[in-house]
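This report refers to the structure that appears directly beneath it.
A single protein chain has been omitted from the complex, and every remaining protein chain is retained in its original position.
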Amino acid sequence: MATRIFESEKPKLKDPLFIEGLPGIGHVGRITAQFIVDELKAKKFAELLSSHFMHYVLLQQSSSVHVLKNEFYYAKGKGRGQRDLIILVGDSQSIDPEGHYEISHEILDYIKKFGVKEMITLGGLGIGEVKEKPKVIGAVSDEGLDKKYKNYGITFDAGNKVGTIIGASGLLLGLGKVYGMKGICLLGETSGYPILPDPRAAEAVLKVLMKMLNIKLNMGKLDEKVKEMEEFIKKIEEMQRKAIGQMMQQQVPPTGKEGKEELSYIG
Amino acid sequence: MATRIFESEKPKLKDPLFIEGLPGIGHVGRITAQFIVDELKAKKFAELLSSHFMHYVLLQQSSSVHVLKNEFYYAKGKGRGQRDLIILVGDSQSIDPEGHYEISHEILDYIKKFGVKEMITLGGLGIGEVKEKPKVIGAVSDEGLDKKYKNYGITFDAGNKVGTIIGASGLLLGLGKVYGMKGICLLGETSGYPILPDPRAAEAVLKVLMKMLNIKLNMGKLDEKVKEMEEFIKKIEEMQRKAIGQMMQQQVPPTGKEGKEELSYIG
Amino acid sequence: MATRIFESEKPKLKDPLFIEGLPGIGHVGRITAQFIVDELKAKKFAELLSSHFMHYVLLQQSSSVHVLKNEFYYAKGKGRGQRDLIILVGDSQSIDPEGHYEISHEILDYIKKFGVKEMITLGGLGIGEVKEKPKVIGAVSDEGLDKKYKNYGITFDAGNKVGTIIGASGLLLGLGKVYGMKGICLLGETSGYPILPDPRAAEAVLKVLMKMLNIKLNMGKLDEKVKEMEEFIKKIEEMQRKAIGQMMQQQVPPTGKEGKEELSYIG
Partner (left out) sequence: MATRIFESEKPKLKDPLFIEGLPGIGHVGRITAQFIVDELKAKKFAELLSSHFMHYVLLQQSSSVHVLKNEFYYAKGKGRGQRDLIILVGDSQSIDPEGHYEISHEILDYIKKFGVKEMITLGGLGIGEVKEKPKVIGAVSDEGLDKKYKNYGITFDAGNKVGTIIGASGLLLGLGKVYGMKGICLLGETSGYPILPDPRAAEAVLKVLMKMLNIKLNMGKLDEKVKEMEEFIKKIEEMQRKAIGQMMQQQVPPTGKEGKEELSYIG
């Protein structure tokens, strides 16, 4: 099947802004996007499944299963200066390089149908130390576009500090040009240990985002939300490690014992 | 070719229930499903071949070759409260994550044509110890669906004990929702050593299944059947290990000896 | 592109017999098939290219390049009891499991157009020792088919000795059933060191084949031919090892040195 999007509703949106927050370092993008979805009571309208996710389902407390997926939500702009939003969240990114491209193209093809022309992708920037006040580093799709975003407290020195943006946050921005989309990637500085979701980095990114989107969210709930997510994220990561360990065990032949058997190979 | 289903007969079935039992831990699913096929004298009507199986054929005692495959059988419900069944058995699952998705979607696409709306997938749950009376753990496709299956002696605490269901048993259940199918995965507790088929765990699952399907099978034959299968399963697993070992040997360059040769690489 | 067949001529053949001999253990299949092509002056009519071969070209003595390929030859039956033949030779098999299936299906799809209903695939059987008089082991596509081939000096005890036939020789035979083809795989006993082409095993297979095809070939030329091929085969294998070594070197990051650099990963 490769990668397929299943649509449950076709919302009518006006010049929607696309926001992406998928799992990654410090889960900064994911926490931030999920918080916006929850606080704006955004509505789910499509799901993306992919053969480039791990080949298992998660078991939930209710004994029901959960397939790994990405989810599209929308929220209508209500106040002055607020725009319609399409928000992408999810519990996995591709497990191989080729899938990253495939999934990014599927997403871009899909959101193009809603007339998306601008995007904000969210992620973390591992800096190897814990910072009291993490900065938010910006990377733009087109040279000179940093000027457009200069009034939101974003630091534009990514070129000096960072070499690459790995995965969806980078590819959506980079490949978006082909689909006539421009935008920015917001990277919250985080220590860089992938195990732990970093609410402080997410908070920094959220503050910038609230200004950009002209919305007010109750930041007090963030810690609470992060705790809720933490259990789930920890479970996925643990299971991913176990599953990969299991796969390797199954595939790698035990050496030594077999050594003395008679050779019987045909080719 | 990727994955293709070759149909030898197109049976007419009424609201059939789909049962899956492919190789996995303790071969619990496979033993159980194969036993039902044999005892109900179910009839084969289609075969699934896939480039995600190992690239060899098995040699049988008769000097004839056997391609790795999954097989679809059907059995008509005869007694009261018995339903038409489609049963999937086979000697392999995908050897890579992507193939697991591809094969699951092929299967779902195919059985959807017969009007399948409910499925029971079968597997083992490795618990690291040998139990006198293995339990049967249930996982359902949809929250709340455990209630439907509460009268069959299934334990619904999977969410506490297990994190994931790897491979076909999980993906068929999870992806089935997209195809309008609901169902349950039955997991028989087993020690977890993949080498040995576990007839006790299969027996526990069979007992639950007989209640669910409203059928009576001669359980006395189970041990005998398992012994017949054991030889075949052992052979496949041994060969899989050898084949992978051989592949690695061919692909990994010998180090050391080459070190002193003159470098002649072009790029 | 995956796998594509480029046809230079469309021969008219009557109920042709398909013979396959590609690289493998002891290069038994390849030597045998190439010898028949040369001695019968068979004519090339198609080439198969595949993205599942190594991604390099070979440099020949003449400073011209050679893409890895499989080649289809045909020879018309001339004498009594002789049949039209399609012979497949080549310098590579797939480097990954999936490609083995893809290439086998492409070949079967293609030869089906010529009305092929029977095939003989050729290979070596590694037995771990050098034998004065190597036997030829047979494996058939269908149970009972060994009787058809009983008068050619083939040993039919593969089921006891061998577990699997890896690669094209096995898959073509096994998947052939789907295309309405039957046949046999002839395996010449060889020591099992893949580096060295084994002319003795090839000779044993050739003797059987001559009886089956009702042809007489000048076996005296075999050693000479093998020496010609040896240089080429050695070169390919050496280069394959080097190429893989080079690939690994490029892809595996040097550890240690990088350890102290500041962490700058974005996700």
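So that you can tell them apart, the chains are marked A, B and C in the order they are listed, and the count of residues begins at 1 in each.
The definition used in the following text is that contacts are C-beta pairs under 8 Å (C-beta built on N, C-alpha and C of every residue); 3 or more make two chains touch, one makes a residue touch a chain.
Everything quoted here is computed from the prediction, not taken from an experiment.
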Among listed residues A:Gly79, A:Gly144 or A:Gly220, the absent chain is touched only by A:Gly144
In the whole complex, of B:Pro16, B:Gly167 or B:Pro199, the residue touching the missing chain would be B:Gly167
Given C:Leu17, C:Ile31 or C:Ile95, the residue that touches the chain left out of view is C:Ile95
Note that subunit A touches the chain not displayed via residues 94-95, 97-102, 105, 138-146, 156-160, 162-167, 170-171, 173-175, 177-178, 185, 194, 241-242, 244-246, 248
Omitted-chain footprint on subunit C covers residues 1, 6, 49-67, 95-96, 235, 238-239, 242-243, 246-247, 250-255, 258, 264-265
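Convention: only the chains that are shown with their structure count from here on.
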Taking shared numbers over all numbers used, above half giving same and below half different, the subunit A and subunit B interface sides are different
Expressed as a multiple of 5 degrees between 0 and 180, the CA superposition of subunit A onto subunit C rotates by 180
Between subunit A and subunit B, the Cα-mean centres are separated in Å by 33
Per the C-alpha centroid definition, the whole-Å distance linking subunit A and subunit C comes out as 46
Multi-chain contacts in subunit A, i.e. residues touching at least two other chains, fall at 264-265
